[in-house]
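Have a look at the structure that comes next, please.
For this depiction, one protein chain was excluded, whereas all remaining protein chains were kept in their positions.
Chain lettering (A and B) follows the sequence in which the chains are written, and residue indices restart at 1 in each chain.
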Amino acid sequence: MNRRTLLASAALALGLAGTALAQDKTKVGFVFVGPIGDGGWTYEHNQGRLAVEEHFGDAVETVYQESVPEGADAERVLTQMALSGADLIFTTSFGYMDPTINVAQKFPNVKFEHATGYKRADNVGTYSARFYEGRAVQGLIAGHMTESNIIGYIASYPIPEVIRGINSAYIHARKVNPDVQFKVIWAYTWFDPAKEADAATALIEQGADVILQHTDSTAPQAAAEKAGNVYTFGQASDMAEYAPKPRISSIIDNWTPYYIDRVQAVIDGAWTSDDTWDGIGAGMVKIGEITDAVPAEVKAEAEALIEAIGSGAYHPFTGPLNKQDGSVWLAEGETADDGTLLGMNFYVEGLTGEIPQ
Amino acid sequence: MDFGAINPVVLFASLMVASTPILLAAIGELVVEKSGVLNLGVEGMMITGAICGFAIAVETGSPTLGFIAAMAGGAALSLVFGFLTQVLMSNQVATGLALTLFGLGFSALIGQGYVGTKPPATDRLNLGVLSDIPILGRMLFSHDLIVYLSLALVATVWAFLRFTRAGLILRAVGENHDAAHALGYKVVRIRLAAIAFGGACAGLGGAYLSLVRVPQWTEGMTSGAGWIALAIVVFASWRAGRVLLGAYLFGGVAVLQLNLQAAGLAVPVELLSASPYLVTILVLVIMSADRGRAALNAPASLGRVFHAST
Partner (left out) sequence: MIRLEKRPQPSRAWTVAAPLLAVALTMVAGGLMFALLGKNPVDAIRTIFWDPLFNQQFASYSRPQLLVKAGPLILIAIGLSLGFRAGIWNIGAEGQYIMGALAGAGVALALYPLDTWILFPLMVLAGALGGWAWAMIPALLKTRFRTNEILVSLLLVYVAQQVLASMSLGLMRNPEGGGFPGSRNLQQYPAAANPELFEGTGMHWGVVAAFIAVIAAYVLLNRHMLGFQIRLTGQSPRAARFAGVDTNALVLFCLGTSGALAGLAGLFEVSGPAGQVNIDFNVGYGFTAIIVAFLGRLHPVGILLAGLLMALTYIGGELAQFMLGIPAAAIQAFQGMLLFFLLGVDVLSNYNIRLGRREIA
């Protein structure tokens, strides 16, 4: 053995020791789009992070960064996280898609998980939740509960995720109440509690007695409580502080099982890039407690629906369904494919108004 | 489309509630600017008031104590600005912006434990017979105390600036601080008092958001209300009455656009969302086209550094 190979093997040994040391603790990074204190989207992702810490104890170290703007800043944060030795990084907003892909190219040994996107690579997987399954349950309860037959819907931006939710809720509300009408307000913001409060008030004043929301604050709950006989649903988090009325149920983003599963895969060396889109069945979408304000038979019907969706027996977008313009979308018994759902940019028949373009 | 669904009476009642936070902050800032100080940190003071009020209301169970704490918090933060600009004579524009940055961070830090908490309810004031008057009762006499307080505050500020000796001194300080100083008035002290008053008002406005209008605590929940308050002061050309008009106009358009959407008006949503700002600009142009009058009202020493050189 000459001097050179000796050095090389020493370096190799050192290098191995380095990796072994790093593998002692798996480092998991989280990049959040809002503050943890938003009480909604980011809050629930952070709950998932805390659950990972709890579950793995000393085997895992988590790091996170809040309020990271999408775009250039995200790319820098991701790079710095990867440089700091993270093994797995969750990027939890759609706008992180291109930055995630870019950084992943530079760090082939780091695994990335991007929420709600569609671009993947060998070391980039994607995950999202089928919130529309939860919306179906909401729609059913809302359709039963409304007296005025007007359901208000506070939407954020006209993107497929939101449109899917409106369609799903509407289909199931109409099923149990053919006279139901949806009034949609596009808030054009993800986060402006005051505007959400105003939007809820406007809907209530125009006769809505059930409010659905695709924005994260509890402002609509409070507006409903003030107004009296108005029902609402928790969004993103349980919002149980407004139960049993006006909040009669909720859709909870539950990332915990998925996060634990993926971290375990990295620890086991079994992680591969995948495309996960889970719903009620896998527990990624949780339906919060249906309170006693809901009549027992409605509650039973809702629970049956949850059961049917969870077991895969029923798909919320099952034909016959027409698009808003009357053209046929799904024939009798046909279910929507994921591609159409992911890019959904149309209302189903019966919804009034236009999607802003 | 269904315009019948929009009830003007109810609309007015909601615009009063929607406008109150910006009205409170704006009337406070008006007094500050009348004293010749430009404090761009309204957003920071509002959000600090929002969390101080929220935290104290939750801890004590009393919204009233919460509102008092909000005023104290807003005033305390404003005095940081006051110290820097009045004693250390720093630039007011930059210091105000820094105040906003600090306030947003500081409030989020205090508020970490309060996410997802529900504050105690603030009662509507029972005005007995008045609340039962048809139309007017619903429109004007069915609100909580702070709404009326904000209106009373506008009237008080108007009267204070117009009729009282103290108000005259305040305006003199804002017009020409050197002359006021020469006359023996304590320019710095008067301005500090005005700044603290502005901070207290902004804090109260913030607490109205977190305790009544929304009500919850989330980081950054004022989302720009402080900037609108600043805009309204200029819009009002530094008159108390017009601050009321401006705040209600802005709140009104904001509420109206949501109502129009709910009624299914076929106008692009983007345009509707931008309408409160566009309408404000439009009114502003019309008012300033009335040559010179707006300029006359602007305090001449606004934003200038004062140093007693003798």
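Note that in this section a contact is a pair of C-beta atoms (placed from the backbone, for glycine too) under 8 Å apart; a residue touches a chain by one contact, two chains touch by 3 or more.
If you're wondering where the values come from, they're calculated on a predicted model, not measured in any experiment.
Among B:120, B:137, B:167 or B:224, the one in contact with the hidden chain is B:224.
Which of A:69, A:108, A:228 or A:312 touches the hidden chain is settled by the complete complex: it is A:69. Taking the complete complex into account, residues 80, 84, 88-91, 93-95, 97-99, 101-109, 112, 219, 224, 227, 230-231, 234-235, 268, 270-271, 273-274, 277-278, 280-281, 284-285, 288-289, 291-292, 294-295, 307, 309 of chain B touch the chain not shown.
Residues 29, 35-37, 63-67, 69-73, 75-77, 79-81, 83-84, 94-95, 98, 102, 118, 157-160, 188, 342-345, 356-357 are the ones on chain A that touch the missing chain.
In this section, only the chains that are shown with their structure count from here on.
Between the Cα centres of chain A and chain B there is a gap of 36 Å. By the touch criterion stated above, chain A contacts chain B in their complex at residues 34-39, 43, 152, 183-186, 188-189, 191-199, 201-203, 205-208, 217-219, 222, 237, 239, 241-242, 352-354, 356. Of all residues in chain B, only 2, 5-7, 10-11, 14, 17-18, 21, 108, 111-112, 115-118, 209, 213-223, 225, 254-255, 258-259, 261-264, 266, 268-270, 273 touch chain A in the complex they form.
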